[in-house]
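Dropping the structure in here first, questions after.
Heads up, one of the protein chains got dropped from this complex, but the rest are sitting where they should.
Right, chain A next:
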């Protein structure tokens, strides 16, 4: 299968990718739950072909302020992963993490460590996700150093639209929500697995369906 045949992925292939996300996200939820000592639930995963022109307003207003942790994996199979939370969730998460791990610290100190905490948790979530897939397909998926941004949702999703846009007009978006539920306001983060178009056929053949 050539990468420009992305549009021709069957619903069976998408089901298999959805199941892969299920396994990855399950492992990520477990890791997050152990880290926080809190229950973490996940939504039924999705794997869909989406028009690249609709990506930026698929979830919320493109101007909504969010926090996103990004990393890239590059092995036999390559691609990108994102963990996106809206900004209220990320600040709530920082407070929970700081209290658990740092005791009582001042607001100034908290601001200094906020991003490194989020980056580290994001790294754990995304790496656990990939580890599960990696063992399932028996293929190592080395990751880059993660990166974090706080910006408009549309500006972050822009990159994905452009990325898949290089080879066509559709993107494959496989995703789920992880919810940290033990708190008054559950904290909801969105996890996205975005395989490179060139890697899809390798992924599907490793999964035994191509």
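Methods note: contacts are C-beta pairs under 8 Å (C-beta built on N, C-alpha and C of every residue); 3 or more make two chains touch, one makes a residue touch a chain; residues count from 1.
The criterion applied here is as follows: contacts and distances are computed from a predicted model.
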**Message:** Can you match the unshown chain of the complex to its UniProt protein name from these: "Probable chemoreceptor glutamine deamidase CheD", "Aldehyde oxidoreductase iron-sulfur-binding subunit PaoA", "RNA polymerase sigma factor" or "B(O/a)3-type cytochrome-c oxidase subunit 1"?
**Reply:** "Probable chemoreceptor glutamine deamidase CheD"
**Item:** Touch criterion as defined above, residue of A:14, A:152 or A:207 at the omitted chain
**Value:** A:152
**Prompt:** Pick from A:20, A:56 or A:128: which residue touches the chain that isn't shown?
**Reply:** A:56
**Item:** chain A residues that touch the omitted chain in the full complex
**Value:** 52-53, 55-57, 61-63, 65, 70-72, 144-145, 147, 149-159, 161-163, 165-167, 169
